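Please read through the structure below; I'll follow up with questions.
With one protein chain removed, the remaining protein chains of the complex are shown where they sit.
And then subunit A:
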């Protein structure tokens, strides 16, 4: 079990909580003829009104003392007093709630004293009960603010201790509909109660002909004054507070006090009813027995579905505890129990319940955590494979992202109507909630079970095969290099149909043929010659659905990705350096990371600079072809001999599915029209180039279900035009792209396509799908050094490396260096990654405040892994990083699966070493 996640210690990403004044304002809304004022900047009241109004769909009136800079310097007393006067004169309330905010608490406003002097200065306002609450925004969450207000109410209001027969009921934060249920239950027992607070009407009003500015319902101040004389206090809350309103009433006035859980689920409803029986001396009313029976029936109706529930439960601790208990009763497994509050005791309240279900389902790993944000919850929800969320509407982003249905409860519900009417308590509320939970599970099942079962049982063999193929695809690619590079005459064949004037063009063609023979992108013999891709073209005018271009992702190795975009001048400098060390560098390509032609100025400049320096170099360009007709003549005159155009369809309809949009001549086109424009430009551009003897290669990205059956047609068209070769490539799924979840064609399927198309025209089979800055990976800093790129070496190295891995779950690198309690030690040897052992360390970092003072413990941590070559962690502080470097232990920061991270780390270690050994041993191919 995890009891705490702290990947981010100081940065909260998407908070799972609000502030104290919000709760205080909600509590005061349950008092009759009460209006509140927040002592602080007016933004606080405006924001809180906005959030409450959106949830409750009711007008919310909260005043502000509207402190300005002046007030922060000279104190806010004047503003608060003026505010009180205006508020009272205009609204004529019986009760005024005064709550502080961050601002008032930081400047140290003593509101109790201010209210005292206000009464003294305004004897005519004595009739109004003014109640102060200290609710600094940084003091706690809305739940704490809510109870702070209730405690202030019973402490500050002058009480009448005369005893009477009523019972105080102090209610936790619940919806107006739930408060009505609570009142109904008490009425069924014929109990006279004082409910504090009573939100039932004020925050869920009826349509009325006349809007009343003051809350007409709610707890009467006269009743509040009688609370000291009540027979008993029942405090409905899942948590036991030190200074709760009920305890104050007990200590100050001797009112007997009982706390019961919020009545959600069977047990807690039963407990409340038994307590009411005891206090009221009456049988359980028939109507409630009926409700219990119906709820029990519902539990049995849905029990078989609920067992499949793997829930994320989030929100304020009080709410969570109820949800865990109802999950427990119904066999829904809460995989993640998370609150944004700082509440280290959460596990004490929920762990037994969760263990009970977990044991039934043989689940060992689940999470209970406080002080988390939605970023943490999202990461965990993915990890634990949850299929249901219960909480407020702030979970909607995860719902959208991970497609996990959210059962909306608690506060706030901003993206649906009816937050004020949500039912959770009582047998009936529990029933509504349970049905919703079960229906989420059923709905998911209904929409997915065919596919899931088919895949799991019927289709399994094929799936396994696919996986194996995928893993070995690169090796297979490398091995099959079957273009006949000696037969140069064959190259002329595709061009035969084109009329080419003899003379200069003819000579040019001869030159090109010679160049083709040494070009690795066109020819296997190219392995002997080095090529270099210069990333000078950042922008792209076509958005392919399989592509997400990022500049700063050194971990991905596919076209369109580069670590750093160079200016033409920088590119030239880099060329010179590489050429000096790699004399066999014959080809310079411009392949992105965007589109060479969408950045034609840079592309052109780069080529001009290099050409001047080295007239023999072969230039090649890679483009989507959108601007090919525009620049064709310039490309030819620049001496570009080879061009690669990516064409994924020769049918605008199909193209429309592949391209999200194109930007052409300043206008954005989408769908088929984008496809049509792109296609016609590609084809006419290719025709011009072919006519001038440029060797054209066409890359085709195979997209399962979109163009895979269409590819032969593309190849035919390319042959017609006179292209030299086509290159059918598998799609590499990229996270974040439209096609991110589209399966790639298997290696087998690709090979079959290549074979079939090979009957039409020459196919390339040795493509390595290079990055845009391939010569190997260029160093990504401003230094002109470069590093050798040796993919083969990675796979065959004899070296042994040991890694210390920071992981919580044993699968992913998901832990901060400083939070490691246990290291996972991995070894890399003979091409394989293996797990060795776990090593315990003393955790030294428990948060920002204490972390800094315990630097010496870093040393201890490092001692435990002194024999490792590198540390792999999700994050690491600057100081430990330095210490590790001193010890010659490399640091790799990543979020990845452990095995993959280790492989990548090995790769980077080898690269570093080889850099030291030799720069000349470049073995580069596309």
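Going forward, a contact is a pair of C-beta atoms (placed from the backbone, for glycine too) under 8 Å apart; a residue touches a chain by one contact, two chains touch by 3 or more; residues count from 1.
Keep in mind that, in the parts below, contacts and distances are computed from a predicted model.
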Determine which name in "Nitrogenase protein alpha chain", "Succinate dehydrogenase subunit C", "ABC transporter permease" or "Putative aldouronate transport system substrate-binding protein" the UniProt entry assigns to the undisplayed chain of the complex.
"Nitrogenase protein alpha chain"
For the full complex, which residue in A:207, A:362 or A:457 touches the chain that was left out?
A:207
Using the definition of touch stated at the top, determine which of A:12, A:432 or A:864 touches the missing chain.
A:12
Out of A:34, A:62 or A:422, which touches the unshown chain?
A:62
So which of A:541, A:586 or A:763 would be touching the chain we can't see?
A:541
In terms of residues, what is the contact footprint of the unshown chain on subunit A?
8-15, 17-22, 37, 40-51, 53-54, 57-72, 79-80, 82-87, 89-90, 101-103, 106-107, 136-139, 141, 205, 207-211, 213, 340, 342, 394, 397, 538-541, 543, 548-550, 552, 594, 661, 663, 666-667, 848-849, 852, 875, 878, 893
